[in-house]
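Sharing a structure with you now.
For this view, one protein chain was removed and the others were kept in their places.
So, subunit A:
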């Protein structure tokens, strides 16, 4: 019966909510008492604690509006006092916390009650929950000093509680609310405020590990809130490193790291000796020691933090790679040292002999240190750890440290190369990426190169491609090294032909980085004989192209090289320069003109003029207002053409140029549409021409969406302008429709909608409105009250005049802007052999594409397949299909499943990439929109897609199924 009653109450409630959306707030107020009243009735009815608990649980599922919170709280408190069962009290306490978080409700009125009931509470669990509630209240009111210090007082009082849960919460409270500025608080309160750090510090030695952890976490919280921790804590924290519990050790490692970043240069004594070292070095040593901790969680934590300790002195840093080997108390050389010696003695790749690694000199037994104090061998341990999480963390840390210290980079090379052989692919990949990042600082020895190149045969495509990227930016020391790399790459090419592009690109960089090393290899590579002419190699052989790419790129900076080429090499050059222009540079060949001397690759000196040109042409356009319509149109057309050309020539300015050109095109379309004669004549006569105008409006809409979502680096001020342009397009659309449609009803609706949008625009960009002086929207808003009341026909008339009068808004250029682009590498679209499959079944098509300047591609990029019958299919690739080889670049490798009914002959389907957008995403949210749940912006959110890659045709043939 109770349930039934309750249901009724809720039914009533929900019904009212539905109304609330349409009609204003007045009804809303009526619902408030009903909710708290319902709760009150429920709780009174509840006969047993279990019942009451059920009601509370149900109540908690629905949100409560800010206005009614206080009433609900009163009722809850009332019941709290009466309640005997701790579990119900617990639930009420937690509800209080939840309610106090409600937006728009100021919880200071609850606080007194909460503190009051705290004093009389006996149950530890309820106490802990109440403290949690206080924490919620405290964080809601960060400015109120008095409340904060009062809460801190309460927390301090309960710190001596016997239950760990209560102490935990108290420490959390202290960490979150412990006052930051000592000077502000008065002396009386200052007592507690002053030693928050000390109070927390005292609980570092609590008997319960959970409380110890909470104490450290509270300390870290204080740090995060900007309180400077005392250096004295360092010693306390160091003691905690030997704690029995992993969570304590893990937190302690963090704390030590924080302090080492705060006081890197202060001096600490080394126990059991008179020496003193820098704090950061000492902390580094201690964290290194934790890399061989018993718990892997701590090991990961320690290894990660090591990477960010850049101030550590190089002496300590290099110790981390140090491991003294010995065998039967005699010093032994590591394999790394042996390899280095072999290499420097010129005796590379000697066969291994029995006893080759025989130990050499005797070691003084006293001098051997089996337990490393400090940093010794930390990374050696970390890289050999049994958990791959630790190994990855160690590799990352190595990377960060090596980037800041070239000498360390040189030393850690051997270890990184070793990691190329790890059993887990992620670790291998990570170490290859790391190597690439530090490759500026290093030169590979030949034996190291050998090991690196061995990985080229890996069956994982990611690994191979990462390795190609690595080879792009490595320094090789000898010509044998180059030769070795080339041979291995060609072997890779024959084994995995799909790597073609990646290998060519790799050789391009290898060639241009090492012209002098390639030079002596040229005769051998091109198999040139001093006396005989050799056969001309096959021009379509990818391996031959690979060799040519290497040589031509080396020849760019090595003028003597072309003299060695034979005739057919020159012919092949001309061919490749045309067909693979991104791989083959322009060469200064004897007897030939430089083909495109105007586009010198040497951009730097030209940069300023072209930037200036861009600025000037844009300036010119903005003076458009003073021109007659005809002149304005022409000017716009010319400028758009100029910008497009500029974008093609200067890749750095392409984003800006395209962006502004698109904007200008919108304006051009708008002007053209307004020039149409139809405005002057009665509507029905110019139906056809109005088509033009409405098409223009549509196109402007599309272009604005492109501007908003296809460019990365668009800032708020541009978004405003773009939205403004879109608003104009909508106005245009409205006018055109008004002219062409008969009947008032549809028009009425449209007007309503348009006005709503204007309103929405105003709400979203209220802060930017001052910049929009004299613009369309500015005028529109002035007339808003009039528009609201007038008839549609009148509205249209006003709009029309305003559109004509409004000024052209200046589009401020963003700092960094890039157009999103995508290239489909595979399928290449060249094949004449159709992909045959049985109709009704599916065929998997491998799609490989590179994406540039796409933000969050996992959610925005889609693949579209267009069948000849017009059927379109949209495929969402898995997030794991996107790889991120570099900043701003993505690689999509996925499979698309095609299927269709039987065809009589093969036909082409189109595959392209789409960029999905949601117009809500970019809009800056004003606070009140966030607050309500069902805010009325749903209808304005428009989802759509922009194609941003060239379509690729794939030849397919679904065969009829055999019976």
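One rule holds for everything that comes next: a residue touches a chain if its C-beta (ideal position, glycine included) is under 8 Å from a C-beta of that chain, and two chains touch if they have at least 3 such contacts; residues count from 1.
One rule holds in what follows: contacts and distances are computed from a predicted model.
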According to UniProt, what is the chain that's been left out of this complex called? Choose from "Integrator complex subunit 11", "Aldehyde dehydrogenase", "Calcium homeostasis modulator 3" or "Thioredoxin domain-containing protein 16 isoform X2". "Integrator complex subunit 11"
Of the residues listed, A:384, A:446 or A:852, which one is in contact with the missing chain? A:384
Taking the entire complex into account, which one of A:294, A:609 or A:770 touches the absent chain? A:294
Absent-chain contact - pick from A:304, A:336 or A:706: A:336
Would you mind spotting which of A:143, A:265 or A:423 touches the chain that isn't drawn? A:423
Mind pulling the subunit A residues that touch the left-out chain? 207, 244, 292, 294, 323-329, 332, 334-336, 351-354, 365, 368, 370-371, 380, 383-388, 418-419, 421-424, 451, 454, 457-460, 495
